[in-house]
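Down below is the structure, laid out as C-alpha cells.
Removed: one protein chain of the complex. Kept in place: all other protein chains.
Here is subunit A:
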C-alpha cells in the first residue's frame, strides 16, 4: 500500500488524538466513586454501622442492576471516629486520593462542619444527618443536604407536648456540645411561642464528668416543676440518678435516643413517667419496610435503625441526582438532587424506578424511608415525623405522632 499524503494525515491525526479519545472514553465507563464517612467508634459508634450497611446495600443493589449511567459505583468507606480531626483526614483521602464526587453519612455536626471547607473547595456534595442549627451557614455553594430535622423543628414538637401536658415552666440542662447548646436556644424559643418559659439559665455541663451531683442540686434548687434534659445516655443516666437521689418530683422531658433500654436498665422503675420524643422513620410506610427488608430486618411496627433508613435515602438521592444530572460534577449533582427530591414529578421510592423514569425523560419525586425527603432551598429537611412517648412500667407508650415542619 502506498502511503499517500491523505492516509498519512488521517493516520497521524488519529495516533496523536488516541490518548485523548481513550481518556474521554474511559472516563465515561470508569466507575463512579462515592465516599461513606460514618462514625464507627466514639459517640456515634452505636449508629455508624447501620449507616455504613445501608450505603453498602444500596450500592450493591444498584450495581447488580447495571449501575448509574451504565457505570458501576465504587463505595469508599472510612471511619469518622465521631471526631472532626479524624473526619478531616479521612475526607482528604477520599477527595484527593479516591476523587469521590460526594461524601455521605457524617453524623455529628462537628464532623459535618469540619469537612465542609474541604468539600466546598473541591466541589464535593455532602449528604448527612445532623441537628445543629449552624449547619446551613458554611454551605456557600449549595452542596449540602441534611436528612435530619434541625433542632428548631425538633424543639417545636417537644414544646407542644409540654404545653399539652400543662408544663409551662421548664428548666433546661444538657451537655456542653454543639447539639445541646443549640437545642437549649431553640427550646426556649419554642416554649415561649406556646406561652411557656425556661426557668433560670440553661445549665450546660461538661460531658464525661465523674459526678453530676452539683448539677443535679442546682436543677433541684431552681424549683422548676419540670425539666428538659437534652443529654445522651452516657451523661443522662448519672444526672437522672442524682436527681432521683436528691428527691426531685417534677416531670422530666428527654430525647428518645438517650432513654433506650440501657437507660431503663440502669435506673429501673425510676424511669417511669419520663416523657420523650425524637424524629422517627415513618413506621409502617412502604418505603421504610423496603429499606428494612433490603438490610435483612423484619418490619415489626417498632422503630428500628433510625439512622440506617436516613443513610438509605442519602445514597438513593445521590445516585438519582447523578442519573438526573448525567454528570458527576458536584454542583450539577447538587442542583439535580433538589429536583429529584422535591419534584414535581412521579413518586419513586427506589433508584431503579427513578432511573427508569429519568431515562424516559420524565421528572420524579423521591419518597424516602426516613421521611418524604423534601428540602428547603438551603438543603435542610422540610419536615419529618416525630413521635412522643411516655415511659410506663419499663415500656415506651406512644402518645402521639406529629409531623413537624421546619421554619424557613
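As a convention for this text, a residue touches a chain if its C-beta (ideal position, glycine included) is under 8 Å from a C-beta of that chain, and two chains touch if they have at least 3 such contacts; residues count from 1.
Operating definition for what follows: contacts and distances are computed from a predicted model.
**Student:** If you look up the hidden chain in UniProt, what protein name do you find among "PadR family transcriptional regulator", "Dihydroorotate dehydrogenase", "Chemotaxis signal transduction protein" or "Branched-chain amino acid ABC transporter permease"?
**Tutor:** "Branched-chain amino acid ABC transporter permease"
**Student:** For the chain left off this view, which of A:121, A:192, A:217 or A:329 is in contact with it?
**Tutor:** A:121
**Student:** Touching the absent chain in the whole complex: find that residue among A:106, A:151 or A:177.
**Tutor:** A:177
**Student:** Can you tell me which of A:48, A:67 or A:149 touches the chain that was removed from the display?
**Tutor:** Only one listed residue reaches the unshown chain, and that is A:48.
**Student:** Tell me, which residues in subunit A touch the chain that this view leaves out?
**Tutor:** Those residues of subunit A that touch the unshown chain are 36, 38, 40-41, 48-49, 52, 77-79, 81, 83-85, 88-90, 92-93, 95-97, 110, 113-114, 116-117, 121-122, 132, 134, 138, 176-178, 181, 204, 206.
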